[in-house]
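With one protein chain withheld, the remaining protein chains of the complex are depicted in position.
In this document, chain identifiers A, B, C, D and E correspond to the written order of the chains, with residue numbering beginning at 1 in each.
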Amino acid sequence: MRAVSIETGVSKHAEGSCLIRIGDTQVLCTASLEERVPPFLKGAGQGWVTAEYGMLPRSTSSRMRREAQAGKQGGRTIEIQRLIGRSLRAGVDRQALGERQITVDCDVIQADGGTRCAAITGGWVALRMAVNRLMKAGDIKMDPLVSPVAAVSCGIYAGQPLLDLDYAEDSEAGVDGNFILRGDGQIIEVQMSAEGATFSRAQMGTLMDLAEKGVGELVAAQQAALA
Amino acid sequence: MRAVSIETGVSKHAEGSCLIRIGDTQVLCTASLEERVPPFLKGAGQGWVTAEYGMLPRSTSSRMRREAQAGKQGGRTIEIQRLIGRSLRAGVDRQALGERQITVDCDVIQADGGTRCAAITGGWVALRMAVNRLMKAGDIKMDPLVSPVAAVSCGIYAGQPLLDLDYAEDSEAGVDGNFILRGDGQIIEVQMSAEGATFSRAQMGTLMDLAEKGVGELVAAQQAALA
Amino acid sequence: MRAVSIETGVSKHAEGSCLIRIGDTQVLCTASLEERVPPFLKGAGQGWVTAEYGMLPRSTSSRMRREAQAGKQGGRTIEIQRLIGRSLRAGVDRQALGERQITVDCDVIQADGGTRCAAITGGWVALRMAVNRLMKAGDIKMDPLVSPVAAVSCGIYAGQPLLDLDYAEDSEAGVDGNFILRGDGQIIEVQMSAEGATFSRAQMGTLMDLAEKGVGELVAAQQAALA
Amino acid sequence: MRAVSIETGVSKHAEGSCLIRIGDTQVLCTASLEERVPPFLKGAGQGWVTAEYGMLPRSTSSRMRREAQAGKQGGRTIEIQRLIGRSLRAGVDRQALGERQITVDCDVIQADGGTRCAAITGGWVALRMAVNRLMKAGDIKMDPLVSPVAAVSCGIYAGQPLLDLDYAEDSEAGVDGNFILRGDGQIIEVQMSAEGATFSRAQMGTLMDLAEKGVGELVAAQQAALA
Amino acid sequence: MRAVSIETGVSKHAEGSCLIRIGDTQVLCTASLEERVPPFLKGAGQGWVTAEYGMLPRSTSSRMRREAQAGKQGGRTIEIQRLIGRSLRAGVDRQALGERQITVDCDVIQADGGTRCAAITGGWVALRMAVNRLMKAGDIKMDPLVSPVAAVSCGIYAGQPLLDLDYAEDSEAGVDGNFILRGDGQIIEVQMSAEGATFSRAQMGTLMDLAEKGVGELVAAQQAALA
Partner (left out) sequence: MRAVSIETGVSKHAEGSCLIRIGDTQVLCTASLEERVPPFLKGAGQGWVTAEYGMLPRSTSSRMRREAQAGKQGGRTIEIQRLIGRSLRAGVDRQALGERQITVDCDVIQADGGTRCAAITGGWVALRMAVNRLMKAGDIKMDPLVSPVAAVSCGIYAGQPLLDLDYAEDSEAGVDGNFILRGDGQIIEVQMSAEGATFSRAQMGTLMDLAEKGVGELVAAQQAALA
């Protein structure tokens, strides 16, 4: 596992924010609170947590085209932000949150592999801070965050199972997985993909072991940052 | 597992085609061959297999807006067609295919759950037919299809693990998974998501067992249809 | 006139549906009922019938780009769906329909010339079925469909007037026309275009004769399918 | 027929141009010459004539949204500009034109019915001027314009056949037709639509008679303007 | 300063209109009145004045692509129409205008430099006419137009300060400025840009002197046209 650092309170405006660094990967996460819900939830007595993801044009080793100029978010972006939103919601009691929405923006400042996992891990910290503020203000009585949420990538590279792949490892890995878990060990989402090599059930198990270990460290880093 | 039927040769124009029915779900799959590759593969001596996915506006129980009119493919569509393409490629030796592209179009005629899995399973049949034609014509010497590819959904519904969820089960399931496997048992992709309920490693194993059983039946249906 | 077949009830979900085959052309038509009207008709005590048209990417002899991916419907698509909607409305008493909307989707499964005419002819069958359901349920008292609507193409190919052109004939025809008529012989729309050769009033008359004959056969096929 | 005036040479930049006024309808038509053809004609030894149509936002009685701001051309615009291009091409020998393209832009300055017909009639004048310039320069030897092209609308309003409908008549007409003819009497395109009332073959004939008379007057006005 | 002519009342439909000619530059300006304001002003008791700008495709020496077809307004168009709106609003007492909106459309019929300045100068005339009509009808009591607004370009070309640059001068100018002033001498907006050559404060002063002189002439032309 590469070095992890989570710096909170980096935004003057956002209700919750952090800059998460995992190795050379840096993602700025902000949580924005609105006292309204999307149309499909109006009057349902439940809240909503959603996420958006972006990469600065030169967060990558060669400059990428700005999506705002391309006129649409790419397929990868859409897939990732749906995953972040889904993962964070799995740690939220939306009834307890009440009819309000929290939007978690995850913007990659510098990319070196594992940006979606860093976004989930840092996004949860920003979300936690925004919820803390609501609780301090008395707007919420019961804590709607049931457990921390964190994510890590694992893969098989040159036949070896690896935890927390950087960009160079990720591009070469034959099998690539993202594991989103809760602090209590429950699994939220597992995505494992063959990229060149297929894999067996035994290999699934090995990667899952690594992921549980990695998420344990990330949850500890979250708690330390919030303390 | 619901009743499976695969009817091949349903298109006059396509190099390969089938209509796959799984329960009330119906997906029309066509494979279109082009003697050129995308720019990033030019001169690399390798072929490409890609996929697109769409739903007819009234394939669903209430009419959906046509994506061509909305002006873009939705996030779900993009996610699914990337999955189909990735999955089929995992069964292809792209060197052996040579510098040509096969586009597999999967259009949902009627939806009742499991459309992405049906698309992969039927898409592979269409791909197989297009490749057979190339081999019969002598354009390819070595078979580039290393193993059949098929997919099935499994989930946990009211605490019970279930194979091949229909729409009603899928909407209510607490955990939802898609399993893409090869005929030789190797795993291509696993996606498991908490939708309301998280899950444990033991539950992962149970769903994986179901998936292996289901894919076995689907591969048999593919072989029967192609015979 | 090529062989005509109309298979009704092909969709589990739609209020009315058919698969119309004219020669090798196949169009899936569904009618979707909504208990609301477009904004410009709100409170006017009238209903609305509209249509959308699409072609599956490999319905044609070489694969066409999917319009959802191109980001917009092409000019030809827009022209055709406006024609279908206009033609069907010419057979509807919108006062009698009441404040509800029926959307007729016409999706070309396989194309071999005359898809817009097949779409109108099949679309009317789907519309008839959806209206029958409303009448059976007692939601409508007076039948709002004043007369069947059907359409046929005619053209001049190598100097010879031809009825119901297939793709090969259509591409070579010097004059190309679409004729939309009601079952009672009244004309709804006539579009005749020079494509290479101009034409005279006498030729207009000959094509009109052919069209009246063709539409007669199509109306008979509609009635048989609905019986 | 309303008063017709065609003022040529209204643009300093265009190779051909006129302002056509038919009653209160005013359309500015310019012909722009380029020494290249669209990709599909490259090397075919033939030229191309195409057209675009637009309306100024306040050419109409209440302001319309600017299409450039809406982000796309509307269905009506696309239909009309395809018709103008098709109609003008029917009067052109594209072999004689040689590998060059002429784009005819028809922009409605003020609208009072019949803008598409005015655009075709005026567009032909601009095209004629651009071709004259090519011939004067010796770039073309044989005249590629085989016959003048002009268009007029006719309709049935309160049971009466009418020539050249203004906006008030057009909005109320039960049957609406556009007739594009060549100066030699040959027909290029006929579009007749029921708008509320269907029509008979006898009525088709009456409108065709009116159209022939109207186009005769328009061709005379074209010749006078060009003299 | 090139010859200036302002012809009012050129549109049958618009509440105010003029065709302004400055040298070979021609801009059609219309003012459209609506008895509603944009959402952000609802209930604020104030009116709004906004502007849109466009160029006909062949207003320029070589044909430009139509923005409606490109699918969006270009950066230059957006910049210019924001400038026109801002400039006109600086001459309006929006309280006195009351809750209504006037949209000023400026469409360039022929371009030869200085189109944005001509649009502002002509746009104000159209606006004045629309407001006059409101006052005549008694809908407004106090005149909301506090002072005429006019604009002129100045630049430095081959070291020489120049007033009202035509296209040839503008393309070669090293410094290019647009000056929007009120009739009472107050400045609304100044934009000076280095285009190849930077400039000094002394040069700023010289251009400002020229601009004041030019705007004086334009305001006189506005008054004459409205008289």
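Keep in mind that, in the parts below, a residue touches a chain if its C-beta (ideal position, glycine included) is under 8 Å from a C-beta of that chain, and two chains touch if they have at least 3 such contacts.
Keep in mind the model is a prediction, meaning the values are calculated, not measured.
Of the chains displayed, those contacted by the omitted chain across the entire assembly are A, E. Which of A:Ala44, A:Ala68, A:Met142 or A:Ala168 touches the hidden chain is settled by the complete complex: it is A:Ala68.
Residue-wise, the contact with the chain that is not shown comes from E:Ala90, picked out of E:Val4, E:Leu19, E:Ala51 or E:Ala90.
For subunit E, the residues touching the absent chain in the complete assembly are 72, 75, 78-79, 82, 86, 90, 182, 185-194, 198-201, 204, 208.
Although one chain is not displayed, subunit A still touches it through residues 11-14, 17, 24, 28, 30, 32, 34, 52, 54, 56-63, 66-73, 77, 103, 105, 107, 109-110, 112.
Rule of thumb we're sticking to: only the chains that are shown with their structure count from here on.
The fewest steps needed to get from subunit B to subunit C, moving only between touching chains, is 1. By residue number, more than half of the contact pairs of D-E reappear in one of the listed pairs A-B, B-C or C-D, namely B-C.
Subunit A and subunit D have CA centres that are 58 Å apart. Each chain gets a centre from the mean of its Cα atoms; for subunit A and subunit E, those two points are 50 Å apart.
With touch defined as above, subunit E holds no residue shared between interfaces to two or more other chains. Interchain contacts (touch definition given at top) occur between A-B, B-C, C-D, D-E.
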